[in-house]
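The other protein chains are all here in position, but one chain of the complex has been omitted.
So, subunit A:
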Amino acid sequence: MKLLSRKVTCNSHGQDSSYFLGWQEYEKNPYDEKKNPKGIIQMGLAENQLSFDLLESWLAKNPDAAGFKRDGQSIFRELALFQDYHGLPAFKKALVEFMSEIRGNKVTFDSNKVVLTAGATSANETLMFCLAELGDAFLIPTPYYPGFDRDLKWRTGAEIVPIQCTSSNGFQITETALEEAYQQAKKQNLKVKGVLVTNPSNPLGTTMSRNELYLLVDFITAKNIHLISDEIYSGTVFNSPGFISIMEILKDRNCENTEVWNRVHIVYSLSKDLGLPGFRVGALYSNDDMVVAAATKMSSFGLVSSQTQYLLSALLSDKKFTRNYISENQKRLKQRQKKLISGLEKAGISCLKSNSGLFCWVDMRHLLSSNTFEAEIELWKKIVYDVKLNISPGSSCHCTEPGWFRVCFANMSEETLKLSMQRLKAFVDSTTNGHNQSSHQSVKNSRRTSLTKWVFRLSFDDREPCGER
């Protein structure tokens, strides 16, 4: 008799993808400035390590928050016993106000519609359990975060059908692509329950345009389906155009009392902007009472530690701090992204023009030996093992075009970033100057010329409107 469940014996946890395999290589040989200067530099981890000093300085000034005290009085007992799945009211209030602040106060949120979960990972899975089941599918634009394959499909039984986006228009979502995905799902006998987008996008690092958002609202209205907007990176928008939340669009379109209002759900977390993935703070927000009710009960399976809720409610309630943090953090992210881009430029590599996130979507198509995913993996392996940079290949993000890579910039020091760019340049130079006598030489030459064109374009034309922005 079969001893364990199918969930365990199959591998739909998705963890055999290259996204995770690159991590393993890094773990075996991790770069350290002093102890292992030739090791692999981790550029596959979307962490924000740029603003810890701001958090630490706040903690130093506010010892009560971590010390289980309120106005000098111990509330340890109260917190130790607090396991109410409705969440700490003060924390939910501070959280929705923070979410509002991030959206330039253009939208306000009701703390009664927020459900706290142990990370966005838990929030996404919980929403899936509430909205879909075996035989159902969600449409997701590619490229997308590899973790979704596990978070949305594994235990829920739901399917993902990709909405194919391409570099021809900067990977933006189009009406055609939405329709095609919908039809594709039908062909697979799957019932489409909704669309899930990540805005700002992971791995693109771009915010969704107003146009894309309108398209989405129209689409879910027409098909009578849900929209999940994973806005986990909303606090990392550091450049124009600013962040437009789906809620803002619904408001603009006067959707508040329509059916579609109840079919839009937001996911958020403090892991990216506050840089606190270890604290497991996620949230889902929905205008649908039933979803909130069901998700609240489901959150029993992944509640946020009351110790952590209390600490962060104090932090986020300090409006002076949050205002300063949001703007300073954005400044640092912007600066750091610029450094990555210019470093890549020097190596003759361009990126998708981006305004948010903790990574860039890098175009290495010109470095492929052929326009195939095999060539992409070949290149990726060279970069991991020879150049010693762990970056994420586009195929792990289900990108339809080979040659794109996600490269993180906020999870290391400036020096380490510099070093990584030096290594990359050296690699590209050696590849370009390689005296290969095979018939590929002419191909390489023409690729080299296109390379130079790119470099020129990038250095002179900032706001390149065509293709990749």
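Methods note: a contact is a pair of C-beta atoms (placed from the backbone, for glycine too) under 8 Å apart; a residue touches a chain by one contact, two chains touch by 3 or more; residues count from 1.
The rule is short, and it goes like this: contacts and distances are computed from a predicted model.
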* Asked: When you check the chain that is not on display against UniProt, which of "Aminotransferase class I/classII large domain-containing protein", "Armadillo like helical domain containing 3", "GPI-anchor transamidase" or "AP-1 complex subunit gamma" does it turn out to be?
  -> "Aminotransferase class I/classII large domain-containing protein"
* Which of A:A118, A:I349 or A:L417 contacts the chain that the document leaves out -> A:A118
* Among A:V217, A:V237, A:A294 or A:V387, choose the residue that contacts the chain missing from this document, as touch is defined above. => A:A294
* To do: Just name the one of A:Q307, A:T400 or A:T416 that touches the chain not displayed here.
  => A:Q307
* Asked: What subunit A residues would touch the chain not displayed?
  -> 1, 3-9, 13, 15, 47, 49, 52, 55-56, 59, 63, 66-68, 74, 76-77, 79-83, 118-119, 121-122, 125, 129-133, 136, 150-151, 154-155, 226, 263, 271, 275-280, 288, 290-291, 294-295, 297-298, 300-308, 311
